[in-house]
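For reference, the structure is listed below as C-alpha cells.
With one protein chain removed, the remaining protein chains of the complex are shown where they sit.
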C-alpha cells in the first residue's frame, strides 16, 4: 500500500518554524517527492539531530526520531544496519552536521551506509538564536562574535568529498523543481547521499543566498551541473568553465566566442569520476568569482556498509545453520563432575 | 638559550614501545629536527591523545601533555590561542586522529590554528591490541573483524584537504631524511600543518607499508613531490604523472619516451595551488595503480585562528585602554539608594 | 486624539490619590512577536530606578518564532516590585496582561481571584480563539467573572494614535506593546522618562519608528487618564534597600561579570571555551563583548572541544572556564576527569535546565547536582558551588575561581535557567573590597622539581608556568606517583593519590564561610535547607511562616562540595529538616548519607520555580502533591 499524495505525508502537528523560514519550502518539496518514490510510508524513516531544521520529522507522517545534537547519522547507522529494507533519511543543520556532528557525518560517508543526509545550510545556528556556524562567512558578526568571526568556514561539499562520499549534491530551498530532482536522485542512489540545501533563515541570517537566488540574476550566478553535458551557464548558456590547462587544475570562467573559446573547450561533466577530483574542483567554485554550482556533483557506486554487515551475517549463518546456545556453551573444553 | 643537540630533547623515561616499533624512528627524527628549529625547548609543547603513538611526549624533554583519546587538537587549540608564542605539536595516531578525534582534527584544519599535527598512521589500533582502524584496508581481518572489515578507509590527506588544510604532507618512519625535511617544512609553516607518517606496527600490522618501502623497489613505488618540479619517479626518473586531458582530471602514469610522452607532458607540481584540487588529485594515488606520493602536498598562506583571536583582543584593548571592573559594574542604568 | 510629543512633555499624574501598596505582581503575556520581554524589562528598569525592590521571571517559548496565536508561542514576563524586601517574582500575578487568546489560555489560571485582567480584545478573533483552543469567546461568556476584566481594543487604539506617522500597518502593530506599557505606567503612577530615553537610543537611526513608539507609549498612558476605566491607581514606594549604588542584573550577566572580575583580581587573562546551548549561551555572548579585558572566547565545535581547549588554557596558566547546560555537561564528563587527574584549575559552569535528555530547554530545574558530583568515571571529586540569586552569581564566580586556583581542582558552578534569565537589583560592590583570587605559579627551577609537588597545607600541586626554562615536564590522565610525578601503577600509590584528590576538596572547607541560619539560630522546630535558585521562595516562606508564629528557619548552601564545616552541628539543632529542591531529592541524598539524619524532601519537577505558598504549606505540614524519594 503505497501512499500516493503529498497529503499522506503531512502530520497534524502544528509546524513550529518562524513564518517565512526556508524550512517550509523544503518540507513541501520533500512531501511532494516522497509519494513518487514507490516506498510505503511506513518503510520511511526520518531521523534528525537538534536545531530548527531537526524539527522536520514531526511534520512527516512517517516514522521519525528527533534525537540529540549531532548524532543523527550515527543513530541512522544503527537503524539501517538493523533494517536494510527501510529507507532512512537524516535531517540536519549546518551546526548539527558540521559542528558537533562532523565526525559522525564523515564516518557515515566513508562507510557508505545507505542513508540519505539532507543538510539544511542556513549558515547560522537558528535554534539557539543566532550564533555563527562552521559555514558562516568569515567576519560574520553574531551574538557570539561581536567583532566578527575569524574562522574560515567549511565548504560542506568539499568535506564530504574529502571523506569519499559516493553521492554529493546541492540545491536551494527556493528552487523547488531543482530540489525535487536532487532529492529523487538521492533516493535512487545506493549508498550515503549527502545533499546540501541552502536554506534561508529569515530571522538570523536573512538573505544569505540572495546573491545567487535573485530572480533577475540567478541565471548568471547559478551553474546547473548535468552529467555528460558541458558546464555552461548564463541566460543564453554563453558562459562556461574550462580547465586552466594541462598543467593547471585551476578552473577558469570563460565566455563562448570570446578569445576563441568554443563549446569544445568547456569541461564536460562526469558525475561518476572515480577519483573525486572533478567534483572537488567544482565544490570550490562560488560567487563572486564563479557561479554557484548546483545539482549532482558525484554519484558513484561502491559497496555499502549495511550490505556488508548483513552479507557477513548471512554468510556466517549459512555456514553454521545449526547454531544453538547448547552448542555454544558445550563447545571447547568441558568436563563432567559426577 | 637554544637547545642544540638531539640529546637535549631526550628524557630519562624508559621508552615503552615494542622493540622494533616504527615509533622509535620517528622519535629519533623529531629529536634530530628540534635543535635545528632555533626554538628554545621550553617554548616547545607536545600534546597527544591516547594510543601507542600518544606516549610520544614522555620521551621529549619539552613540555608535554598526554591527554585523552582524540582530543589533542582541541586541547592544543586552547594552548595555542592562549600562548601564541609557543610552538605547539600534536602527536596522534590513525585511531586517535581519525576515529574518535575526527571532528577536532577537521575543525583545527579549518580554523588554521598554528599547530603541527603529526599523525602516526600504522593502519591499526596498537594500544588496544589490534582492532582495525579507519585507515585499515578493506577486508582486514582483526580481532574485531574476524570475517574481514567492510569499511572503506579514509585517505587521511583527502580528509585534511576536504577540510581545507593549509599544509598537508606525508612521509614514512623509515625514511629519516625525507621525514626530517617534511618536519622542518611543517615547523616553518604558519597555520595548521597536517603530516601523515606511515609507521610500522610490527606487532599488529607488520609490513603494512613494505610494498613501497622495500629498498629495491621503492624508487618505482614512491613519488617524491617537489614544488615547481614535474611529477617524475622511478630509479632513472623516466616515469611520471600527467593529466588525462583537458576534459578529464584523471591522472595517468606514463613513461617518458613511450607513446611520444616527453617531460613537457608531466604535471608540474604546485604546492600553493589555492583551490586544493591538485593535492587532492595526488592524495588519491596509491599502489599498485600508481606510486605513493610523499612530501609536501600543499602549503598555502591563510589567516590563522590564533592570530585572529589575539588581534581582536589587542584591538579591543587598544580601543578601551581604561577598562576596569569599576567602570563595567557602574556602566548602564544605575540608581542610588540613600 | 493623537498628540504631538512636544505637546506631551508633561503628562497628567493619575487622578485621585493612588492607593498605596506594599508590592505588586504583573505578568505581561502575549505572542512571541508581541514584544512582551521588552515591555517587561522596561517596566522593571523603571521600577528599579524608582527604588523598588524587585524580582523578575521571564518565561519564553522553546520556538524561535512560533506561528502567531499558538499556545506554544506564548511568551511571558512576570515582575514583582515592592516597597519592601522581596525574594521571588511572586506566586500569582495581581495584574495579567494578555495580548491574545493563547496568552489568556496559558496564564489565566495563575491570576489572583479578583485580579486585574487587561486584554487586547482586537486579537480575540475566531481564528485566534480557535488556535488557542477556546470553544467560545471568553470575553462573551461568563468565564472571566472572577476577575476585574479590562477588554481594550489596544490594536485599534494604537493604530489611531499612530495614524499620522506614516508607519506601515506592520510597524504600527509592533507598537502595541508600548501602548500597553503606557497604560500600566498610568496604573502604577510611573514616569515615562526611562522608556522614552530607551526608545531614543534604541531607534536612533529609525526616527519614524522611534516617534511611533513614543506616541504609542504616551497614548496608552493618556488612555488610562482619559478613559477613566480604572477606579483606582496604585503607588508602590521605594524599598528600604541598603544605601548604595544599584543596578539591575540578570544571572547570566552577573556570571560573566564575575568571571571577568576574577580575571582582574587574579591578574590573569580569562579564557572561555563554550558551545552555544540554552540557557547558557548568553554567558558566551556577554563574555565575547569584553575582549578589552583580555577575555578570549572560543566558540568550539562541540562541548568536548570547548572543555578540552579550556583544559589547554588552564594548563598553560590562564583563568580557564567552560560553560554549558546539562546535556553539554554530560558530554564534558570524561574531560573534566582529565582535569581532576592532571590537577588543573578549571571552572565549569552548568546553567541547568529541565531534563532528562533534551527535556524542556527553556524551563528551569536543579537536577544536575548529582551529575556534578558523580558524572565521571572513577573516584573523581570536584568542588561545587551554587549561586542563590541572579546577583549572587557574581560573587560565586569569584569564589569558584578562588577555589580552583587555590587548590588546583575543577570547580563546578551550578546556576539554572531561572537564575540565568531572572534579574534583581544589585548593590554594586566596592571593587576594592572584592575577594582576592591568587594564582601561584612556579616559574624557576628547583632541584627536586616535579609537576606533582604539593603545598603542604592545601595539597594543591604546583602550577609550573608553561614556557619557563627548566620546568619542562609531562603530565596526563594516567595515575601519577605521589613521590615523583611519573606514571605509576603502584597499588599503595593509587590509594594515596585517590585520598589526596579527595582531601584537597575536603580541605577547602577551612576557607569557606560557616553556614548561617535565618530565624532561630539556636535551633528549633523546622529548618528549611536549600541550595541554588530556591533561595527566594524559601526565604519569603520562612519570613511569612515566622510572622505566622511558626518556628521555622532557613539556611541556604552556596557550597555543595565540600559542605561548610558547621553543617552537621547545625542540622542537629533542628527537630525537622526539610529540603526543597527542583529535583527528586539530590541534596537530600547527600545530606542523609553524610549525616544520617531523617531529612525530608520537598520536591517539584515542573520546570518552574517553587511558589512561596508551596513551601509555606509544607511548613504547615500539609501533604504536598510531590514528596521526594530519599533519592
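Here are a few things to note about the model shown:
We just call them A, B and C in the order they show up, numbering each chain from 1.
In this text, a residue touches a chain if its C-beta (ideal position, glycine included) is under 8 Å from a C-beta of that chain, and two chains touch if they have at least 3 such contacts.
Worth saying up front: this structure is predicted, and the values here are computed from it rather than measured.
One chain is not depicted; across the entire complex it touches A, B, C.
Touching the chain that is not shown, out of C:355, C:387, C:417 or C:485: C:355 (per the contact rule at the top). Touch with the chain omitted from the figure is made, among C:105, C:363 or C:558, by C:363. Taking the complete complex into account, C:334 is the one of C:122, C:211, C:334 or C:424 that touches the chain left out. For the options C:233, C:250, C:380 or C:553, the residue in contact with the chain missing from this view is C:380. The chain that is not drawn here is touched, among residues A:15, A:34, A:47 or A:179, by A:47. Mapped onto subunit B, the footprint of the missing chain covers residues 14-19, 50, 52, 68-70, 99-100, 102, 125-129, 131-132, 134, 143-147, 203. Touching residues on subunit C toward the chain that is not drawn are 62, 72, 325-327, 329-331, 333-334, 337-338, 340-342, 352, 354-360, 362-363, 365, 367-368, 370-371, 373-380, 476-479, 489, 491-492, 494-495, 498-499, 501-502, 583-584, 588-590, 592-594, 596-598, 604-608, 625-626, 629-631. Where subunit A meets the omitted chain, the residues involved are 1, 11, 13, 40-43, 45, 47, 50, 57-58, 61-68, 71, 74-83, 85-86, 103-104, 107, 309-310, 312-313, 315-317, 319-320, 323-326, 328-330, 332-338.
Just so it is clear, only the chains that are shown with their structure count from here on.
The geometric centre of subunit B is 45 Å away from that of subunit C, both derived from CA atoms.
As a whole-number value, the distance joining the C-alpha centres of subunit A and subunit C reads 40 Å.
In subunit A, 99-100, 102, 134, 147 are the positions where the chain touches two or more neighbouring chains simultaneously.
Shared interface positions of subunit C, i.e. residues touching 2 or more other chains, are given as 291, 301-302.
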